[in-house]
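Please read the structure below before turning to the comments.
Every protein chain but one is kept in place in this view of the complex.
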Amino acid sequence: MSIAITINEEEFTAEQGQTVMELAQQHDIYIPHFCWHPGLSIAGVCRFCMVEVEGRPKLEIACNLPVTAGMQVRTDSEPVQEAHKWALEFHLINHPLDCPICDQAGECGLQDYYMQVGKYQAQMTQAKVLKPKKLDVGVDLVLDTERCILCSRCVRFEDEVTKSGGLGIFDRGDRAIIGTYQNKRIEHNYTTNLVDICPVGAFTSKDFRFKKRVWFTQEAQTVCPGCATGCAIDLAFNADLKRYYRIKPRFSEVNAHWMCNFGRGMYMHLNVEQRLLSAYSAAEDAHKPMLKTDTAHIVQALAEQLQQAQQVALLVTPQYTVEDYRALLAFFVGKLGIRNVHQWRSRQEDTEKFDGVLWRGDQNPNSRGLLEVLAEFGIDKQQGNEFDTLAAGNYDLVIALAPQVLATFADIETDLQKLQELPWVSLWASAKQVLDYRYQQVLALTCFAEQRGTYRNYAGVERQLHAATSPVSAEIMSITALVEKLAACCKAQEDEHGSS
Amino acid sequence: MASSSTFDVALQAKIKHHLERFETRRSAILPILNDIHQQYGFVSPAQVQALEDEFDLPRLQVQEVISFYSRYRQQQPSRYHVQFCDNIVCRMFASQQLIAKLKAKAAGCAAGTLSVEPVPCLGVCDGAPAMLVNDERHLRVTCDNLDGIIDDYLQRASDA
Amino acid sequence: MAVVRVKRPPADRNIFFQVAGYVAEIGKGMRLTMGIFLRQLFKREASNTLEWPEQPADYGERFKGKHFLTLRDDGEIRCTACFLCATACPADCIHIEAAEHPDGSIEKYPSRFEIDILRCVFCGMCEEACPVDAIRLGPEYTMAGAAGEKWVYTKDYLSQRSVLEGGVTSVKDENTKHPDLDREDAAQTSHLKHGVH
Partner (left out) sequence: MPDNLTKVKILTAFEGVPDSRTLTCYEAGGGYQALRKALALPPSEITAIVKASGLRGRGGAGFPTGLKWSFVPQDSDMPKYLVCNNDEGEPGTFKDRYICELSPHMLVEGMAISARAFGANKGYIYTRYEFFEEIAWLRTAIDEAYAAGYLGKNILASGFDFDLDHYEGAGAYICGEETGLLSSLEGKKGQPKLKPPFPAVSGYLGCPTIVNNTETLAAVPWIITHGAEAYRKIGTEKSAGTKLFCISGHVQKPGVYELPLGYPFMKFFAEEAGGMAAGRELKGCIPGGASAPILTPAELQDATLDYEDLAAKGSMLGSGAVIIVDAEQPMVELLKVVVDFFHHESCGQCTPCREGTGWLANIMHAYVKGEGKESDLPLMHNISQQMMGRTICALSDAAAMPTQAIVQKYQDELKNYLQAKAG
């Protein structure tokens, strides 16, 4: 049932049971708030979201105000503004205001709101309450209880989302303090969410702390490649430096407001020192390190090998996009008629595993997508690791698409080792580690942050990737681009053969 | 559990009784802490840990409760712990001077014998100024009778 | 290419008057110059000319010259690595790397603080932006040097170069150590309740 109400004299239709805060959020009407979070229960303790309701004697908090028919709400009247101003004053009197040191500066609720409403001198002249700072309370967590405004979001997250109940509020009054039992560490895979939901700098991330001021970063809206869930993420990077700094969850139906700590590490392999920056080919002496070679040259060599080879196979990890698979298979399967396509998956994965929140044992973002594209080309397969089948097969050319995130492949060294024992391997990869091995050739691929595309998650939901930066090196290209280049090379060779 | 428990058998029985007494086990936290307090005068961190280990009461919840309520202490109090009311009415009856006097007296005693804590309201304003010595209530305390009351306790302590 | 034709005035035929005008002006100039020269030679007047670099020049206190970083009273660098100077810098010449301080009671400090002096435009915005009085532009104005000289000033140079004579201590009251926090003690007892309030 829908209800008509007005906010600031503008009419809106609300759903029965909705709160004024939810309705306002939905229509981008800003009501300042700290303790309210769309993914958590209502605490109603910051007392910031005061609104005026026609006919009611007191101001009400919007977060716990259910809409009723004909309700007339004001978010901008004088008493409301006065209440907001004082709410801020109350929040700031015991806040240390150590913004220069605080890592939250630039994305801090208090700071933003202060800039928005006031910039006035504090009225309290007495000393502030001092509390413990810089406590190590868990994985990726640093707690500063002095900056804490006791909104209790973190406590509710621990109770409601992860149900681990690791945080509590001790003591009472202005001595109240957030913490774990005797500063014991919180050890689970979702701790950094506490940093995200903390509206101030009470929780900061050990990993991101002091690395980069947030105003020097940009954010790309993309998808986490860490597992089959496919959480929507904001990937923070600096476009000038082409450096990646952190990953934060973005709201989507799939992951709500959260993501796991494992997924947050998915920016590390993107930075230039981890990357394969150009193509390589085997040295004369096969035991010597591979030599940096021009990409065009290597593609040419691959095209020649394709001509000569009798038995060609593809080894594909489910970590690339649907579009890349289509381009790849359209050429190799559709054009060349190669039907030996094998899946390359981790040897120790347990794809059935699920932690009850978001993380899944299938640590490939596009397992479903790969199988679906294969089926499109008439190759029906079950999900499973086929590396050994490939190794046992007598192929004189193997084109292998290495995993983007080597960390998700438990026995990657074994596989890379075995792979170099095969007669002729063209390895397409993005991680620098592959240079420790010897293959006939290595081609450098882009990472998920440098391209658009689609993953299909465990439930078949499409997850759209968006590029953050251009590739870290000019020699790097996507699978689609490489295949195009290869196809052009093959065509040129055919033409040559045809004419000669 | 019984042999290695932090609590004696009688206290264990009380704790178990409280845990079954209410709709939720959590409700038993206050009664359990009150009983521990009754027996020891404080709740040690080891006991909090034991409540988790032996009775499955999350230590975080227990610690939250301990920190919130002013009754609970986590360190051994003196043998005679005086809670002296220092609210409006008692203040009108010179509670401050009496507390100061008690503090001076406590300083003169052997460590751990006597301590004083001003508390907000004991709910006996008609008998102001009032104090609790451990569990015993004393009303209409004056500068004259204060010494007598405390000396009685100290006498008992030295007799024992 | 376009050609602009300029109309020239007809040449003055009387060259004498032309030259006489110049000579008179030269004479006036020489009189002034020689007058000052002679007066100063015989110490009738103080000279404004300095025998630089043997004799140092004093600039006003507000002169914005070579940067320096101030220290706290315990000798530690005041800078908290908040990056406001780097943010304010129009020339993008300040490069900071922040880190946890080994001393637990100081949270953050710059493990690297560098100014690329060749890029600097000496606008003083860094000084303005600094919330803790950690960076100032000092009176030194000699920054020239031969090729191979260091044009990127490091943290040590900025805070401890010899002219600073052990460093400049600022007494502004922010950014002092947190008084309440002996780290280990805080961790052990922060949630332990004491008997008496």
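Labels for the chains are A, B and C, by order of writing; each one numbers its residues from 1.
Operating definition for what follows: contacts are C-beta pairs under 8 Å (C-beta built on N, C-alpha and C of every residue); 3 or more make two chains touch, one makes a residue touch a chain.
Because the structure is a prediction, the values reported are computed rather than measured.
Within the full complex, the chain left out of the display contacts the shown chains A, B.
Between the chain not shown and the residues A:Val117, A:Ala176 or A:Leu277, the one that touches is A:Ala176. Contact with the undisplayed chain is limited, among B:Ile15, B:Ala28, B:Ala50 or B:Leu98, to B:Ala28. For the options A:His91, A:Lys131 or A:Arg368, the residue in contact with the chain missing from this view is A:His91.
By the touch criterion stated above, the residues of chain A touching the omitted chain are 42-48, 50, 57-59, 64, 66, 82-83, 86-87, 90-91, 93-94, 123-124, 126-127, 129, 149-150, 152, 169, 171-176. Of the residues in chain B, those that touch the hidden partner chain are 21-31, 33-34, 61, 64-65, 68-72, 83, 86-89, 91-92, 119-128, 132, 135-137.
In this text, only the chains that are shown with their structure count from here on.
Chain B has its Cα centroid 52 Å from the Cα centroid of chain A. One inter-chain figure worth recording: chain B and chain C are separated by 64 Å, centre to centre, where each centre is the mean of the chain's CA atoms.
Looking at chain C, one finds that residues 191-193 touch two or more other chains. Residues of chain A found to touch two or more other chains are 170-171, 181-182. Across the interface of their complex, chain A is touched by residues 45, 58-61, 63-64, 67-68 of chain B. Within the complex formed with chain B, the chain A residues making contact are 165-172, 180-182. Interface residues of chain A, counted against chain C in their complex, comprise 98-101, 105, 130-135, 145, 170-171, 177, 179, 181-183, 209-211, 213, 215-216.
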